[in-house]
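Mind looking over this structure? Questions follow.
Only a single protein chain was left out; the remaining protein chains are all shown in position.
Residue numbering begins at 1 within each chain, and the chains themselves are lettered A and B in the order written.
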Amino acid sequence: MLSIKNLHAKIENKEILRGIDLKVKPGEVHAIMGPNGSGKSTLASVLAGNEMFEVNEGSVEFNGKDILEMAPEDRAREGLFLSFQYPVEIPGVSMVNFLRTSLNELRKYKGEDPLSASEFLKLMREKKNLVEIDSDLTNRSVNEGFSGGEKKKNEIFQMAMLEPKLSILDETDSGLDIDALRVVANGVNKLKRPDNATVLITHYQRLLEYIVPDFVHVLYHGRIVKTGGKELAHELEANGYDWIKKEFGDK
Amino acid sequence: MENLIKNIIGKDISLVELFEENRSKIEEQSFSVLNDQREEAFDAFQELGIPSNKVESYKYTNLQPLFTGDFTFSLKPETLTENVEDIFSCDVDTLDSITIYMVNGWYYTRNNPGDLPQGVRIGSLARLAEEDPDFLARYYGSRAPHLSDGVVALNTMFAQDGFFVHVPEGVVVEKPIQIVNILMSEDALMTTQRNLVVMEDNSEARIMVCDHTLTTNKFVMNSVTEGFVGKEARLDFYNLQNQHNATTQVAGLYFEQHERSHLATNNLTLHAGVARNNIELKLAGEHAEGHAYGLYLLDKNQHVDNFSYIDHAVPECFSDELFKGVLDDHSTGSFTGKIMVRPDAQKTNAYQSNNNLLLTNDAKMNTRPQLEIYADDVKCSHGATVGQLDEDAMFYLRTRGINKEESTILLMYAFAYEVIEKIKVEPLREQIRALVEKRFRGELDKCHSCVVCGQKGTDLSCL
Partner (left out) sequence: MSTEQDKILEEVTKGEYKYGFYTDIEMDTLPKGLSEDVVREISKRKGEPEFMTEFRLEAYRNWLKMKTPEWAHLNIPEIDFQDIIYYAAPKSKPKLDSMDDVDPELKATFDKLGIPLEEQKQLAGVAVDAVMDSVSVKTTFKETLAEKGIIFCSISEAIREYPDLVKQYLGSVVPPNDNYFAALNSAVFSDGSFVYIPKGVRSPVELSTYFRINAMNTGQFERTLIVAEDDSYVSYLEGCTAPQRDENQLHAAIVEIVAMERAEVKYSTVQNWYPGDKNGKGGIYNFVTKRGLCKGDYSKISWTQVETGSAITWKYPSCVMMGDHSTGEFYSVALTNNHQQADTGTKMIHLGKNTKSLVVSKGISAGKSQNSYRGLVKVSKRAENARNFSQCDSLLLGDKCGAHTFPYLEINNNTAKVEHEATTSKIGEDQIFYCNQRGIDTEDAVGLIVNGYVKEVINKLPMEFAVEAQKLLEISLEGSVG
């Protein structure tokens, strides 16, 4: 589904990603862990198509298509979803209008008819229940005045609405209290299907108690330096990142 | 300063000469209240002339060339053979309003405002001067600066008609009052309109002034509105400007507010060639609340200059200003927001904000938020920004599959929404919302042809 080969990316001449290789198949859950500044969020941004970063080497194939030349919206239409670490507030754009536009764009891309207002509202109700989002959040402007937890729940709600093939969750667990974390994790688990995949980007092992990964990768200095099963996460939790730094320190 | 109006009555003539030549005719047609101030205004105009950009308050809009050229000048009432309702239909069709029409600055003779609440008067200023001169004299010329502003002086020299609205004490006018200003002419035309709004104590009304052009020739519209909002009275005053690109409009709103009154003005410029809006609110009674809002959406070579002046003359008043603009193509915009806090106007709260989006590198914006403060126990702030759409918001929308164009429209709309939501008349708000969205989608603005504005195209839909 996703195949990243030797991906290099930089911002203002500073190389952040220095050769990433990663393969994700349908039905899999991957966790990418690593210390702060290792390039985790950059990887998420580059995959989603943030123009702030410049890809100077490597390739990314998604559904067999090279997506590096695609606009962010086309990547989204292909089924790639990014749950932002810091979802931006957009005053004046209502959640309903925003989501409906988004959903119908995706449908159009797949050759489906746009949803009518009532169909859309019905779908929204269903998904709201699924991810346990408070109904009044959808009456407001996009993320405006939302608490940290509400913003993250809203990301998961959008994911439920858009039914992506690949979801990249960038530090979705950061700043969440235990209840919100459970809501977010339950949402992700409920949305899991054999034909979609999830990439969790996280600093802590905490989220992985709720969402069990098939693979755990350690990202350090812009490279994946270690890959293992879920036990690797426990090892990191127990020993911290220092041993990684020692073993793979500046080269 | 000579402003030559060519071909008026078939010959080259300056505005000063035009006045001298027609003065006796104008005075014969009008009544004394209006005539009494012509001399003063004429003296002032000879001194001031039409403001050029050398005049500090007109620094970003040089009116001189716009008031010069081939024009006829509207000196006597328009006689329309057809019914205005037949040639013009309002876009806000769901609106149940009290509607009157003005044609080239003159009160349309077949107007029928219908049944009005007790004591409410809506009508022609010329008739008011004839029928109730004492009432008019109490207000006329007391707010508009005809001695210091050349355009107001010109207006006062030639003033013969306009609309007036009078809401007596304690009366609430439920239906919005809609005043439709229509410009139509076979030749380039310069018009003068003088309006008066009197809201007595505890009264309440909403007034919408809609400006339209029905023919494609050049227009210069010089309109001055004086307004008085009595104790605890409430007035919402909307001015929707939807004129074609060969129109120059100088629209002055000069309001005085008394104790605990509440006034909101909203200048919505969706279309105009050159629009200069003077918005002056004098807060003259304690606890008065004044709001001035504005939205301008410009493209092609349009130019809009909003000049606001909020005068806190007494303590304990509140004012709030929000002006937002989106500038496309070669358009230019200007904003001046002057907040004056007079000595002893303690406990003043005054806020002001002007935000602008420049969509092309040929668009220009000049903004001057100004504070002049002579009292210490005040809270005043102003802010101004010129920039582009937020890149993070844009990226966020795009990762949700919304393409760049659509995201741009959404974000522009969101930008404008803050002003639109201030509109309290719901059908009007809905209509403006729709117009703005259409405008951002390019369905309204890019007239495919404007012969008038000189840009390429094939029809006159934008007119």
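We adopt the following convention: a residue touches a chain if its C-beta (ideal position, glycine included) is under 8 Å from a C-beta of that chain, and two chains touch if they have at least 3 such contacts.
On a predicted model such as this, the values are computed, not experimentally measured, just so you know.
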### Contact list for the unshown chain, restricted to visible chains
B
### Message
Which candidate, B:L358, B:L397, B:V419 or B:L435, sits in contact with the chain we can't see?
### Response
B:L358
### Task
Write down which of B:P65, B:G114, B:G383 or B:G442 is the residue touching the left-out chain.
B:G383
#### Entry: Touch list for chain B against the chain that is not drawn
56, 343-344, 346, 356, 358-361, 363-388
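Just so it is clear, only the chains that are shown with their structure count from here on.
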### Query
Cα centroid separation between chain A and chain B, in whole Å?
50
### Query
Which chain B residues qualify as touching chain A in the complex?
390, 392-393, 395-404, 406-407, 410-411, 413-418
#### Entry: For the chain A and chain B complex, residues of the former touching the latter
48-51, 71-73, 75-77, 81-82, 84, 87-88, 90-93, 97-99, 101-102, 105-106, 109, 141-142, 158, 162
